[in-house]
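Shown here: the complex without one of its protein chains, the others still in place.
Right, chain A next:
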Amino acid sequence: MTESKQKSYSELREKQKNGTLKNSERLKIPPQEMPAQEPDVRKNNVEEVALGYTEEEARLEAMRCIQCKNAPCVEGCPVRINIKDFVGAIADGDDQKAMEIIQQNQLLAAVCGRVCPQEIQCQAKCTVGLRYKDPTMAVSIGRLERFVADKFLDNDMTPKIAPETGKKVAVVGSGPGGIVVAGECRRAGHDVTIFEAFHKPGGVMVYGIPEFRLPKALVQKEIDKLIKMGVKLECNFLVGRTRTVKQLMNEDGFQAVYIGVGAGLPKFMNIEGEQLVGVYSANEYLTRANLMKAYDFGKGADTPIARSKKVAVFGGGNVAMDSARTALRLGAEEVYLIYRRSEAEMPARIEEIHHAKEEGVKFLILQNPKRILGDDKARVRAVECLRYELGEPDDSGRRRPVPIEGSEFEIEVDTAIVAIGNGANPLLQQTTPGLKFNKWGNIEVDDNCKTSIEGVYAGGDIVLGAATVILAMGQGRIAAQSINEYLKSG
């Protein structure tokens, strides 16, 4: 840092301390960029891409917040973190206080600071961003949350537990929603057990979201925190098969059950060639790569994954970006992201799109696969695509993609990854009589996340359809409050 920059930083800190830093001065502080690994370097490793703010960057970014009265950012947060105050605390240099404020509403700050879509939540409402009529000028709330969370990752800030109530709560699924419910119900003094079908806890945070976006050690730390609080964890336990919900309640003594199993049944496109060798659902591809560590195949890990040279990913969401960027890291030379609308309609976060492009993923927009072609061994050899144009807006409000007749063309690939979303897993529907589902197979709940069965609550993707980590956590909070209330009277 140059001397003059250093001087101005000291001056700003001084004024912040005295309470004399004016809004006009705050607004002049440029948004602090997130340091990141260089694209050419990071596409060859699985380490985290974004490196996190330095202390100085964090203070400067926090000082950009004008502490506006109505703090609309809080309303934009699904778990209603007191954003204004924690950002203020960082500006003041009191990170401990900032962490305490965050923890009142948020058990997974290090996770959410990384994977929340802040640009459509808290940051979309930020007064600073609105003032510039540019959302990218908003205060980087997520990065600040991550800064504080990372600082206290190893500190023992285990929340206090109320006296034991002797009541048992079963949490089905150890993803973000389940973790929140387990933490909140344990805090209230209940005896909580999490049931996880996989051999490792964390749900989508360990099988789906790649290491380079969310280090697994960090998720494990959150799980360790729960265990320290006295939450029990049973892996390799598939509720519906190992034991049913009814058995947990009637035979095993659980008074309340939270179902947070996620969506977890991959959608395919029902086009010719989807059964060919080399066609993956994004779930399978990412699970092999992340949970099963296929990037270490031959160096310890036993789970294989295609050694692809040319990969096509179908879809435009975060999962599509994760798949494309994972393929690069597994050694693919060319990765195409094929999406039938234009980039403006892509559901992925802008940051993810940006990172993918930087790393060399080729975006083929307004194109869609018509069929996948195979060789004589039924291995993928190419994708036949159609070109599209945008028509009138459809039910989603986005302009409808319309195929251009006769525009077929082939792209040579050896691997295709289908990342177009997930439907609901039918297992609980088949094995839980009395539990009401909608026509898409999602569990029906009221505003308190209560289902049609007394004592059974649900949230996250199995209720919402495919959503985000933070929305699952938001529902987890609501459900935990309902459960704690329900067990008070019961």
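To be clear about the criterion, a contact is a pair of C-beta atoms (placed from the backbone, for glycine too) under 8 Å apart; a residue touches a chain by one contact, two chains touch by 3 or more; residues count from 1.
Criterion: contacts and distances are computed from a predicted model.
One chain of this complex is left out of the view, and of "Aspartate carbamoyltransferase", "Dihydroorotate oxidase B, electron transfer subunit", "Septum site-determining protein MinD" or "ABC transporter", the protein name its UniProt record gives is "Dihydroorotate oxidase B, electron transfer subunit".
Checked against the hidden chain, the listed residues A:N425, A:N442 or A:N484 yield one contact partner: A:N425. For the options A:M34, A:I120, A:A301 or A:I350, the residue in contact with the chain missing from this view is A:A301. The hidden chain makes contact, of the residues A:A197, A:L330, A:V361 or A:I411, with A:A197. Touching the chain that is not shown, out of A:Q16, A:N82 or A:T287: A:T287 (per the contact rule at the top).
For chain A, the residues in touch with the chain missing from this view are 197-200, 207, 234-238, 241-243, 264-266, 268, 270, 274-275, 277-278, 280-281, 283-284, 287-288, 292-293, 296-298, 300-304, 306-307, 377-378, 425-427.
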